[in-house]
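Taking it in order: structure first as structure tokens, then the write-up.
Removed: one protein chain of the complex. Kept in place: all other protein chains.
This part shows subunit A:
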């Protein structure tokens, strides 16, 4: 009974979605290139310049210019009061930042990687995420937690975990995962401006990658809406939903699939919580097939949630079971050959897409 009611409600909300054209953002012809690193740096710079309440906090963010140079030049520009090098205590500086946010300033906390955020996770969940609710709106927490997430290259088990699913399961948090430079700029700006606590999951290997950016993206008022996914590549045969680095892999897989006559639609989730269920469902209703891709551990992951959403709302439209591509269910090994086998590769995505199309994968 509930399922039918939900389907009805989804149909109503789908009807409200404007035609797909507006969902697509076309780059202007001026194809300027920008790395993710520069995109994040410029976003931080512009938001700090626009709002004196914004300040940065983290290990090595100041003098060292950022462990990954994301905060380069900001200490010189804004001074040590607004760019704080902290002692080594994730629990400590996260708690301090949340306290500052309670007061009303807007901290942007950097974790050297989100693996280290586990030492601070009580403050992220119990002190930040739940506080607006527990205080019934009296205390808002306009804080952003950002840093590299997921696997890098050869950094082993304690530096490679993806935390998207963990944080996205908690009400009160918003969780974003940019892919391109446009995503990085627009979503970080949106995160800083948002009055709710936001977890912003970057990717170390993407920091140096360049993406084309339009003039609109470069404007200091540019902002992307939180909770909206993006169709990176339009298609009609199978939907591939991914986030962060896996979007790049999905696009490459789509190129390979094209040669085999399969036209894949690639969705860049951008926002893990809130998940853009309506766009994913609309896409699956068009293609009837779905492959979810994530680098993270498979159990209780983002792919599992997307699959549940499809089954609840678009079950009748599926022509094949949902395929879920994820990292191996083991702590990340170090040896390069083992590491390669522990994360999804483009071929895995291609084979999964073919399976949904009942094509042979040999």
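The criterion applied here is as follows: contacts are C-beta pairs under 8 Å (C-beta built on N, C-alpha and C of every residue); 3 or more make two chains touch, one makes a residue touch a chain; residues count from 1.
Just so it is clear, contacts and distances are computed from a predicted model.
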item: Absent chain [UniProt protein name; select from "hydroxymethylglutaryl-CoA lyase", "Endoplasmic reticulum membrane protein complex subunit 7", "V-type proton ATPase subunit" or "3-methyl-2-oxobutanoate dehydrogenase (2-methylpropanoyl-transferring)"]; value: "3-methyl-2-oxobutanoate dehydrogenase (2-methylpropanoyl-transferring)"
item: Touching the absent chain when the full complex is considered, from A:73, A:99 or A:212; value: A:99
item: Footprint left on subunit A by the chain that the document does not show; value: 2, 5-6, 9, 13, 55, 59-60, 63-64, 67-68, 81, 84, 86-87, 89, 91-105, 107, 112-113, 122-123, 126-127, 131-140, 155, 159, 171-172, 174, 194-196, 227, 274, 277
